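Below is one structure, written out as structure tokens; comments come after it.
Only a single protein chain was left out; the remaining protein chains are all shown in position.
Which chain is which? They are A and B, in the order written, and residues in each are numbered from 1.
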Amino acid sequence: MKTNPGRFFEDFRLGETIRHATPRTVTTGDVALYTALYGPRFAVQSSDAFARAIGYPQSPLDDLLTFHVVFGKTVPDISLNALANLGYAEGGFRRPVYPGETLSTVSEVIGLKESSNRQTGVVYVRSVGSDAKGETVLSYCRWVLVRKRDPEAKIEQEHVPSLAKVVNPADLAGALPRLDASAYDLDLAGSPHRFGDYQVGERIDHVDGMTVEEAEHQIATRLFQNTAKVHFDAFATKETRFGRRLIYGGHVISLARCLSFNGLANAFSIAGINAGRHVGPLFAGDTVYAWSEVLETADAGRDDVGLLRLRTVATKNQPCGRFPDKQGEGYDPAVILDLDYWAFMPK
Amino acid sequence: MKTNPGRFFEDFRLGETIRHATPRTVTTGDVALYTALYGPRFAVQSSDAFARAIGYPQSPLDDLLTFHVVFGKTVPDISLNALANLGYAEGGFRRPVYPGETLSTVSEVIGLKESSNRQTGVVYVRSVGSDAKGETVLSYCRWVLVRKRDPEAKIEQEHVPSLAKVVNPADLAGALPRLDASAYDLDLAGSPHRFGDYQVGERIDHVDGMTVEEAEHQIATRLFQNTAKVHFDAFATKETRFGRRLIYGGHVISLARCLSFNGLANAFSIAGINAGRHVGPLFAGDTVYAWSEVLETADAGRDDVGLLRLRTVATKNQPCGRFPDKQGEGYDPAVILDLDYWAFMPK
Partner (left out) sequence: MKTNPGRFFEDFRLGETIRHATPRTVTTGDVALYTALYGPRFAVQSSDAFARAIGYPQSPLDDLLTFHVVFGKTVPDISLNALANLGYAEGGFRRPVYPGETLSTVSEVIGLKESSNRQTGVVYVRSVGSDAKGETVLSYCRWVLVRKRDPEAKIEQEHVPSLAKVVNPADLAGALPRLDASAYDLDLAGSPHRFGDYQVGERIDHVDGMTVEEAEHQIATRLFQNTAKVHFDAFATKETRFGRRLIYGGHVISLARCLSFNGLANAFSIAGINAGRHVGPLFAGDTVYAWSEVLETADAGRDDVGLLRLRTVATKNQPCGRFPDKQGEGYDPAVILDLDYWAFMPK
């Protein structure tokens, strides 16, 4: 068989390593599309002059563009037959990525757990994105619910990995070059608020909303070479429980992150991803809003930047002035994303 | 408060200077998107080889791409609470901009005029787009109708600036490098008509039409980092008088300019903007047409290029064979844009 049917749950082996296709050179063309699709305004990523003034050689890629490119490669091998993307943990960006670099991804199967009904199972992978020299630029874990081809298939080895609830900020502190925080121009950056201005427990409604069109999420998801058919095939998805195309969860993450500029304009770089959950589906025509909470601050042992641990919650078709959140066992029905991450901010 | 609520009318001070976020390095990625969104075909901007043959170091950016990037930065500070973008004047492009350059914008408040009902006021700004060295690449005035936060707020200083009806072409003539007009290949450029072939009073129906989709104007408007929520939020705009997203006026300007290639193929560079008015709103699904009139010609003191003063009128859902125009006190209901500008054309 010449086509890739995707792996089913019983095809994964604990500890195996999967080298994913397709390596991808990222360019200023990708950066322009990322800007056009999400509207990021973080000055470091937007302006080479701004980036150079504080110590970068040029503007780095938006961290989530790196994430999506690294993630996209895993789809044909890991999640083509997935029913749900259950979560993320232990995400760490190791260094900035620049236009012209080539990214590729390798995943290790770190956990397998069959569901009690034997129809499906949870696959845990640690995916590592590397540059052309093989050096890591990003590492993260995710777990997905994958169909079994044959419910009767016996699973030899099961293991549920123990993953950190929060990435240790000390492990993330080296991800940025040493910066000249005094050259960081707050007017140009769009906010007067530095690291010290944020308090644990503070909540910020990011105010703005962004409606998503079918063309937009398809253009984005193809840019990342993510091949999950549920995002692209309106004919086949008529027969699914949603009856229509489902938007790539990463699209929501990028929208929420870009909306968060309004309130977090100086949180210019994501250092790590502690946890992420796609609480509900997003469809074309829906409008995304977001709010954030400061969960923790960390000095990071640097005098130029600190680390804010942020929780960003995205909703659909509901502005976030009342901070829609967890409710009882679940969530307010408008919530679609709950993301916990570390971001650098100048001191 | 960490988020930007935007300024209300009483927050502006006559003579104050506002340094806008976010500086932006423009790239060939932006050029590709501009091409994909509007379909420009001016040879100078499309081909490095063509541009070099006549004396440019490489293809410059389309002038309107520069305009939109410079304009976009002003939105969070000037027009987030604007009800209408009333007009443009005294626009001048100082030199070509090339991929790799970083643009930023500073605005000066040059006029304030409270409305008689005290609910709103008109803010006049002169916005200056600069390169990384701080040298001006574009300057223009615009005035917008902005809400007051508090109708009772007293306005200390009012002033209505006196703006030129037409930019003096002598002030624009230096915006291009000296060109070798004999190397300007009319076949490759797409039209045999040079500067001397256009007569004052001549009217041209640009024939073609372009239908606009929600995804297209959103992608464009985000590319320019323009944050006006009326362009992006279908949920919130359900409650507005239009009941839907309104397309960024600059999107119409670029569509009309690109349609005008068919008839003005050699008017390859915009030198200045004399006046511009968004006569009516444009919505997704509408089809834009345009026609132009030659208002004036100017020698510009150069032997390589002359300046045509053009008036380009755009309509929606009405082809322009009959040149829909002003009617009585207003306009033909199909008209959405009335733009008066200077463009260079080879002699």
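Criterion: contacts are C-beta pairs under 8 Å (C-beta built on N, C-alpha and C of every residue); 3 or more make two chains touch, one makes a residue touch a chain.
Every value quoted in this text rests on a predicted model; they were computed, and no experiment measured them.
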| request: Just name the one of B:His193, B:Arg244, B:Arg302 or B:Lys347 that touches the chain not displayed here. | output: B:His193
| note | Among listed residues B:Phe12, B:Phe50 or B:Phe224, the absent chain is touched only by B:Phe50
| task | Could you tell which one of A:Ala164, A:Ala183, A:Val200 or A:Ala234 touches the chain left off the display? | result | A:Ala234
| query | Where the complex has a chain not shown, which of B:Glu10, B:Asp63 or B:Asp208 is the residue touching it? | reply | B:Asp208
| note | Contact residues on chain B toward the hidden chain run 27-33, 35-39, 41-43, 46-50, 59, 187-191, 193, 197, 202, 204-211, 213-216, 219, 262-265, 285, 287, 317, 319
| note | Note that chain A touches the chain not displayed via residues 2-5, 19-25, 27-30, 32-33, 76, 100, 102, 104, 132, 213-216, 218-220, 222-223, 225, 227, 229, 232-236, 245
